[in-house]
Structures are given as C-alpha cells and as structure tokens.
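Below: one structure in structure tokens.
As you look at this complex, bear in mind that one protein chain is not there, while each of the others sits in place.
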C-alpha cells in the first residue's frame, strides 16, 4: 500500500540503503518506520514468491484457505477441475471481502453483500439487477500467480512474478519429493504475534548463535554448531561437533542408499527467488524434532522406509522456513502486521492416515517448536525495544551469523531493485 | 484538524478526485488514508449542516446535550430564554472541556479547571483572579450556528454556514410537522461503532440492493423493491411490487385526505445542503417498523389520527437518515472516529406521554433497527477489509444503487469545493 508521501520518503530510504555496512545489521528506521514497513509490503511481500499453504489444506475441489499478506487477502482454492488456484479475495462490485473464514469448503463463492457469485476458478457466475451491457466476463475474481512444488503452495502478488522460481522449484523438488506432502494432513497450527519487525523475526531465524543459551528444547536435537565453520568452533562445542560428524556420516550413507539428495545449496544474495536447502543430521535419536530425538509420529511420511533421516531444512526468502522430518513436517510463515508486530504461523503436518492419540501425541509433536517460537518471540521483542533507542548502532555479526548477513543483503538488493 | 503535511497531500487528493469514474465507488485511499479522513472532517463535517439532536432532548432551560463531531465538542443547550443554542465546549481560558457528560441540566456552566463560569447563552459570568483590564465580554463560549426544523436540531461548525439550509428547512418542514417531534421523548438510544470508513457506512445506507439477503427483520415491512425502477425489477420481486403499488395507493389516499405531503423530493448532487424526503408505504400491517408492521407504541405522535401512514423517510447529507412513523420516530447519525471506525448513533422517539411497558415495549420498538444496524456493521467491516487490498478496483453500481452514486458525487463536489 503506497502512501501519498512515498515519493519523498523513498529518497531517504535510498540514502539508508547506500549507507548499509556489510557484516552489520540494518539501521533503526528499517525496523521502526511505517514508511519502510509500507515499502517492505510493496517491494518484498507484494513482489516475491511467498509460501502460503500446502496442498494438504486444499485437498478436494472447493477446499479453500484465505491468507492475509499485509493489506492483501488471498484465497487459495482447489477448483472444480482439481487445479490449485489463487484469487484475490475482493468482490469486483464494491470491494467487499468474499470469504471470511480462514479455511472451509465451497461450491461457489458468494459475496455476502450483494450476492455476486463466483465459481471456484474465479469466474463471475451471477450478479443481480445489472444494467444492459454488463459483461460478467470482465468481473471475475482477479487471479494471483501460483506454483505448487511437491505440496507447497507458493503465490506471487505481482503482475510480473520473478521467473527464476521455476529454476528454484526444479532444484528443491528432489529434496522434498520423498516426504510427499500431498499425502499429509494438518495435525496442529499455531499463530504467534511477535512484538518486533518481521526482519528481526527472520534475522533471529537465520542464525543459531543464540540457540545454546536460548533454546533448551531445540538443542536436544538441533546441533548448536549450526553456522560455525570448523576453525571457529569454541572448545566447549568440540564434543558436540564430533557427535555431529558421526551422525552426518551415518545420514549421508542412508541418503546415498536411497538416492536422496542432502548436500547444501545456498543461494541467498544475488538472486531474486533465494533459498537454502540441506538435509542434516539431528542429535539424540536422530529421527525427529522431539526432546529425545525419537519419532513423534509412528507413521512415516510418503514412501520413506526408515525414521532416521535427520531434518531436511529449507529456507525460502523472504519469509519462510521448513523442517521435513521422516515422521512429520513443520512449516513456518512470517507475515508483517505493523512495523513492530509480526505474525509467525507454524503448521505441523503428519501422514494423512496418522491418528491422533494412536500414532502421535499432539503435545509431544509440537513441544519443541512451541517453546522455541515463544523463546524467539521474547528475544525479538527485546531486540525491537533496543533498536528503537537512538543510541542503537549496528554492531558486527559474528562469523556464525553469516546467514543473517545474507538475509539482510538480499533484502537490501530487493529494496534497491524496487526503488530503481 | 489540519496536519502540517496537508498542503502536499491535497494535491494528490485532487488527482484522485479528478480520476473518479461516475457510476463507480471511490478509490481505496478515500476509505483508508488518515489524510483523507482529516480532510473529510474539515471539508464535510466542519462545513456542512449536521443533525445533532432533537428538541425533545433539550426540552427545558438548562437542558443540554454534548456531541463530539471529529475533534469538536459541541454543547446544544436550551438557554434561559428558551432558545436552543449551540456552543463550543472549550473553555476560553486554557481550553479545557467545560461539560463532560453526554446530557444533563445546568443553571450555569462551570469549567472544572479554574471555575470560569458561563451562562447558558455562553456569556462569561465569572473568571477569578484576573489582571486589571480583563474584559469578560471577550471570553464567552464560542457560538455554533444552529437551526431547528420541526424538532430536529441542526448545527454547522463553519463560520460561514451554507445558506441554502433555510430553503431545505422550508421544503422538509411540511413533511415533518404532523409528527410534532417537540412533543416526543427518547425511548432508547444505541451507539454502535462500525469498523469501516464513514462513507462506507453511508453508502451502505443509500441502497437496498443488499436488503433482501442481508436484512430479514427490516424486509418484513421495508419493500425490497426500494431503488429499483419498474423495468429493472427481477421477476421474483413482481408479487412484492404489486403489493407495494396497492399499499402506495392506499397511503396516498390517506395523505391526501389529511393534507399531508408524500411525494419524493430528491436533491442530492448539485447542491450543498442536500436531502431526500418521501413518505412511502410499509409492508405487512403498514403501520410501523416492527416484524409484523403493526404499531410498536399505542400513542400516536402529534395530532395524527391514524396509524397506517407508512414511513416518512428523510436523508440529510452528509451523515443522517430518519424514519418517522405514526407511532414513533427513529433517527440515525453517523460520526467519523478514524479512517476505519465510525459511530452510528440511533435514537428512538415516542410520544412524550407514552409509558414504557404500558404503551410500548422496548424490545419490540427497537428490534428491527437493532438487528439491521448490527447486520450493516458486519457488511461495512467486510467492505472496509476488502477495499484495503491493493487488488481492489471500483466496480460498477447497479441501477438500483443510484443513490449511492448520488452520495459519492455529492461528496466529491464538497471536497473539490473545499480544495478550490
């Protein structure tokens, strides 16, 4: 949403972008100002490919999900031909929202204001009492660009979506394919409003420098060596690292036997649709994100034949990360609400045939990330409060925060591109 | 309230006004932006004649009502000479509000801060401990322009109120006179905060395209053919229309016998103090706004001698509508609180001698509009959420929404005038 004052503002944002020091966080206005927030919504959320839901959530024709991305409301719906569509949730008459629930199932979509009625593919089927010459074919719900990659639904709100998405899909699909997300179901969802800018939420996610002290549940299985290069490793982590190397060798062997890719691909700054994917070993029993590392669900996903496959982790810029385990998947979406408020939506998927209380226990399944999210929420709120001080000055990233630097660099590139 | 940035802003609003397509709703910034909200307050609410209360609410000398219109607070008070006055509720010393209650009765008005004391006509009677040379006659409460038309109190906050109001008063008074509002009392009041821009609230009121599906209680008596021309009538409404025509003929006869005017006068766009007035038949028993159309109060208003007189409906731009029935009146005021929040104040009047529980039942009296308001609140909130999407594009009004188009056209004229 652009404001009247945007023309003047962008000049200043340009100066701020030009001043950015690589290896350091952004200056305060990027986290505080309404103008930058509006610009982020327009330049990042309005232009990039965004993960919004999964095929598991729109399994049958008429199943829909609505997602609010900044000021946009998007309907993701499986149409009568079985195709996943994304449509703007805005009636073509006087602009009312058409669907009001977060999810559901419909035959047609009827706007509750004046009963304009749309098919699941967006076509306007009926609009009462029109003047002669009214052409319904001009008033279908507006289409949003959509891609499905192995069960993940991505949309792009721009009229000219970045076309490198198909390259990304081609490269991540082999990693995702064995988990067969389209044969899963939602076991749990959690919406958490964090009191910080969306970029602080993402920066928090892109490093594990804070994990050792901050995430006791997560580090039961997540090796806190994440992000370190070997020669930077603090002595206290050397035993953990040795365990990590052993687990990695075992994981690689298991993957090689099954023809499953695991090597890291990390393409963040320098490309539009940026991503990182890697399968890595977990600590403890090595099977899942639980406090002992053992499976949380007894039903393996897809055609997997073994539980000990570590975590397939995927980062998609600007706002998502995912962990695919052998027994479940956990997906994270970050949606900006205001300069200082951000929605973090977490979804846990299990095999579509898994039965709660029989194959999985909900508390055990969600325990690690429920606590980890809450802990991150506190850290983010403290960072937001801190950078609001005029005394804040961006300090140096440690080497193990290189992915945060990558995130910020990518972000700066996107804003520059938008303002060009 | 003007902001520092107004000068720059108005240029852009001008461009938006110039782009307005007749027959279509306004573009999104008109419903969303703080700048437009401030402009609306200044250009519309600060310049036009506004209905604020009734004589029934300030019956005796010293009786007062306070009304907040945007940043203004206005005292409507009957002074010691029996005249209805409107005064700014701002102490002439350091600006404190003088009266804090919504209504009450006073001998003098004493500012609670430093005890400056004003007569009911606004004269400063007393200010303690002043320096020599202090002239109390320079510090009376500022007067607000006021008109009373058959019991309705209108005020105008501008120093130069539109002078066509007297013409309007002359033309609507004969319609109102038989109901003798000055001999009524307030039976009920309801303040509803709707989550939408005030213009969406008004646009919602100015058509009944949405009534059939949206207002089951209202359409017990309100013919949903409202706004249609005969050749546009959908087939399903033809039986209703036939009933309407019969009821109209009967109503016209009753009016003619009593010398009461009923013909529609509709002067909306093209004039400053714009209005619409018409007496029309009601469905069902045809007497009142109840779920069966029968009277809600057994005491006829004024000197009326019959209940079956339909509804005398009055629209005043920018923000009011009224229905005068034989047995009661229901009055609506729309006050902007923020770009996305609007107060809708509903007042039900009955004969001053009517006794609750004897002559009328409060639930039955208020049922139809209590529900109708709540339903409209939901529709308006959905419209507000929808037009916030960058995908929103104003669609075509149907022919039966011509009064919405009139409202919008009138509004555009007022903003143009203000910015000229």
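For reference, chains read A and B in written order, and residue numbers begin at 1 within each chain.
Rule of thumb we're sticking to: contacts are C-beta pairs under 8 Å (C-beta built on N, C-alpha and C of every residue); 3 or more make two chains touch, one makes a residue touch a chain.
Small disclaimer: the values here were computed from a predicted structure and weren't measured.
Thinking of the whole complex, not just what is shown, which of B:29, B:46 or B:196 touches the missing chain?
Among B:29, B:46 or B:196, only B:46 touches the chain that is not shown.
Among B:72, B:226, B:307 or B:402, exactly one should touch the missing chain; which is it?
B:72
Which positions on chain B touch the chain that was left off?
That gives, for chain B, the contact residues 1, 3-5, 46, 71-73, 88-98, 100, 112-115, 127-131, 134, 139, 142, 157.
What chain A residues would touch the chain not displayed?
Its contact residues with the unshown chain are 5, 8-9, 12, 25, 28-29, 32-33, 35, 203, 209-210, 213-214, 228, 232, 234, 379, 382-383, 385-396, 398-400.
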